[in-house]
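A protein chain is absent from this complex, but the other protein chains hold their places.
Now for subunit A:
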Amino acid sequence: MYFRKSIIAITGLFLCLFLIVHLSANSILVLPQEVARGLYNSYSTTLRESPFIKIVAYILYLSIVLHVIYALVVTVNNRKAKRKGYAVNRFRENSSWTSQNMGLLGITVLLFIVVHLANFWARIKLGLGEGVGLDSEGHVDVYKVTYSLFQNSYYVLFYSLLMIPLGLHLYHGLKSAFMTLGFYHKKGLRILAKVSLIYAGIMALGFGIIPIIVFFK
């Protein structure tokens, strides 16, 4: 149980770190069309060509896979520890809904990740589906892929709404991961609770608003 939970926590924290970098880069997308296109495409090309980023990317894939697998194993195991639940359970009076539903929130995030990878990663990296053109500087036009996706209001809705479960997952996950890994400083934990809220809020709001801004550009 310790090994499994430590893996969930370590991979979870790594994913949290990744999200910061990812959001910072994506904020380019809200800039005016001409600036955003050149900047985003050259940034994306630099990333794709860097051997260091290649390694990081593999660690990232591995983290997602390990996080999901161990989360499922832990959740199934936890269910086994409580084979029968209560006829009446007022758990909302002693804990947050979020903390009670990390598995459900996680599955929702997984659904998002699958669609998200199919939209971008599969097209750009694997070359599946509709081909991706080059921009005027000869960079792969990732900006256009993003821009055209978010002209579809269903995708905007999907991308924005699913940032709510992500935010909730992160809010509880960040605090929990630190405690799982043995951080027990009393005052530090009070600060951590606030940091988790701010972090999760910025991530959910940031990722959630970008598709909407791009849609109305």
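Basically, contacts are C-beta pairs under 8 Å (C-beta built on N, C-alpha and C of every residue); 3 or more make two chains touch, one makes a residue touch a chain; residues count from 1.
Everything that follows uses one rule, which is that contacts and distances are computed from a predicted model.
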## Note on the structure
Taking the list "Phosphate transport system permease protein", "Acetyl-coenzyme A carboxylase carboxyl transferase subunit beta", "Fumarate reductase iron-sulfur subunit" or "ABC transporter ATP-binding protein", the UniProt entry for the undisplayed chain gives the protein name "Fumarate reductase iron-sulfur subunit"
### Where the unshown chain meets subunit A, residue by residue
1-2, 4-5, 74, 77-78, 80-91, 93-96, 99-100, 102, 172, 175-176, 178-184, 186, 189
